[in-house]
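To start, I am sharing the structure in question, which I have written as structure tokens.
Every protein chain but one is kept in place in this view of the complex.
Chain nomenclature is as follows: A and B, assigned in order of appearance, with residue numbering initiated at 1 for each chain independently.
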Amino acid sequence: MIGRGHPWLSLAPALGVTAVLFGGGLVLGLMGSFGMGRGGFTFDAWSAVLSEGRVWRSLGLSLWIAFASTALACVIGLGAALLLRRRFPGQGLARLLFQINLTIPHAVGALGILWLLSQSGFLARLSAGTGLIDGPAGFPALTQDRYAIGIIAHYVWKEVPFIGLILLANMQSLGDDPEAAARSLGASPFAAMRLVLLPLLRPALIRAGAIVFAFSFGAWEVPVLLGQSAPTALPVLAWQRFTDPDLAARPEAMALAMLIALVSALLIRAAFAGRS
Amino acid sequence: MVRMMAGLGGALILAGGMAHAQDGTSDTEALLGQSWDEIVEAARGGEVNVFMWGGADNINAYVSDYIGGLLEEDYGITLNRVPLTDTAEAVNIVLGEVEAGAKAGAVDMIWINGENFRTMKQGDLAWCGYVDKLPNAALVNFDNPAIANDFGTPVEGCEVPWSRVQFAFAHDTARTDAPPRSIPELLGWAEANPGRFTYPAPPDFTGAAFVRHVFTHFAGGADALIGPFDQARFDEVAAETWQILNDLEPSLWREGATYPTSITQLQQMFANQEVDLFFTYDPAEVGTAVVNGIFPETAQSYGLTDGTLANTNYMVIPVNAANKAAAMVTQNLLLSGEAQLEKAQPDVWGAATVIEPDRASQEVQAGFAALERHPSVVSIEELGQAALPELQADWTSAIEDGWIANVGN
Partner (left out) sequence: MRTALGLVLIAALMAPLVPLALWSVARGWFFPQILPATWTLEPWMRAFAPRSDIPGALLTTTLIALAAAGLALALGIPAGRALGLYRFRGKALVELALLAPVIVPGIAVGLGVHGVFLRLGLTNSALGVVLVHLVPTLPYVIFVMSGVFANYDAEAEAQARSLGARPLQVLWHVMLPAIAPGVMVAGLFAFLVSWSQYILTLTIGGGRVVTLPLLLYAQAGAGRNDQAGVLAMLSLAPGLVILALVARQLSGRGMTFGGTR
């Protein structure tokens, strides 16, 4: 660290681009939601959106997806990290697969999950082949179902390696065995992990969890393949309005997009507040 | 989902800045005064920009290779096919250009029908009154109401017909030997076979067409709905239709808790034995699917005894097209007996013709008579015996919105 200074010249280009593209995009979206692109300022789009039952159902669904995915990914990711920090046959392969998973685009993963878990998918056919079910209807509805199981399964599949690798990297920098001292004082391995390791990992886990939450809340690519026709996730609803031939739906699409951004912004707040 | 890559309407597509050749024939008055040979000479060596839905490889190949090849060979005209995900995109380009006063537009021809055509005609965006100049227009029976009206909008010489389509159902003879052949039978069949039927949720194009079939049935037939939109009648029929469709839900796939989001999904579900019935606007598609290994060989398409919706699709020339002469030559070629016959070949496209074969040459007539139909495809004649006209666009959008609000949520 050089110390105090004013490196504004170094920061200016990045800040400029971010301000114009990201900040500008948000501001224009906000303006669009007030109908300002077509002259005039109106709350019509917002009042239409906020009074529509469909929107609240979509918001509820998206929140459910995000919370469930994040919680599961964090718990399983932590477990996977604990699993992978010690040697065992297959550890190398598992770590490699974790890293490969990071590079897989969400669209590819979602399609794969669809073809794996649908009622006529790969697992269903294995079940039919072994005589467990009679036909597609006998297989549980894991995709396009009201609990969004398929969507959550995809996010968990994709984010467990993400969280796992972050935690592993953190554990590496913490040294070989931070819980050794606690165990030598008589604590059980589980208690040592809970009381020593977890608090040390907490900041990274929270930050990674925030990223996962925001993505699983605001992504379009996954619910469009794996979700129900109604209620549909909030980003899908926003995109439907944006591409509606009736141009009057456009401000509503912007309002929905702003709603998505707002919830995400509240998340940044929460995540960064827990940081220091 | 191809439709999801939808054009975003309005001023989205910047037509300005696109360089395009002009054959100096934007002056429509002059064109209308010329003889056909003069028009062909004016078009020779130029180009034509055709904007059309690009989601089917076989159709793209037919237009680019067969039609494009003939244009090049016989007239020296270069055909530029611009693929669209949604026809509305092209309409919006023309709209934007005309509003901005652009004289020579980027769009010379659009593959169009229904609401999009109505938008163009009502907005004075379509070039009209030239159809008589096309020699091959004599092959078409313009008195046929199915050709003279496009989804209830009178054509009045503002577009040239290209193909006919008719809604048809399909079943797998190995699974279902007695499929329902009318709407009431279908409703009863669904209840007797719970979970084996469903339909894509509107605004999917084909799903909306299915809902229109149900609506038409409960209106007492297509005759009851001819003409402009009638709010009172709509409300009456809609109330009953939504009731029936909602009552049907427990017998549908997933008990109606969710619907397939696209006709493609329904196609996959039919192939995967999740449902036992399929339907499509293009009965030839069933044959193609069997050939491609998507459907089993035992798949069979069929029509309904109380009729299915049939419509015609057209090619329109925008009023500000830059290459009108070349567009006219192209349209004339599309209407020719040979081109219509080629298009009707099952391994090319299998699309139904808009011309009267007996007005064409002997060879073309023989060709049509010898057309082989894939065994899985129901014959056009059989389907055509019970063809229902499409409703006007106001009915269509009201039915679609009504379904989304009352049944789909």
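By our rule, contacts are C-beta pairs under 8 Å (C-beta built on N, C-alpha and C of every residue); 3 or more make two chains touch, one makes a residue touch a chain.
These numbers were taken from a predicted model, which means no experiment stands behind them.
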Shown chains that the omitted chain touches within the full complex: A, B
Full-complex contact with the absent chain, from A:L61, A:A80, A:L142 or A:V196: A:A80
Positions on chain A contacted by the hidden chain, ascending: 1-11, 13-15, 17-19, 21-32, 37, 80, 83-84, 86, 88-91, 93-95, 97-109, 111-113, 115-116, 120-122, 124-126, 128-129, 135-136, 154, 157-159, 161-163, 165-170, 172-173, 204, 208, 210-212, 214-215, 217-221, 224-225, 235, 238-239, 242, 253-254, 257-258, 260-261, 264-265, 267-268, 271-272
Contact footprint on chain B, counting only the chain that is left out: 1-8, 11-14, 17, 55, 57, 61, 85, 262, 264, 267-268, 271-274, 292-294
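Note that only the chains that are shown with their structure count from here on.
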Rounded Å distance, chain A centre to chain B centre (Cα mean): 40
Of chain B, residues touching chain A in the complex: 1, 4, 6-10, 88, 115, 195, 201, 254, 257-261, 268-269, 272-274, 408-409
Chain A residues touching chain B - in the complex, by the definition given at the top: 53-54, 119-120, 135-137, 141, 144-146, 224, 228-231, 239, 242-245, 247
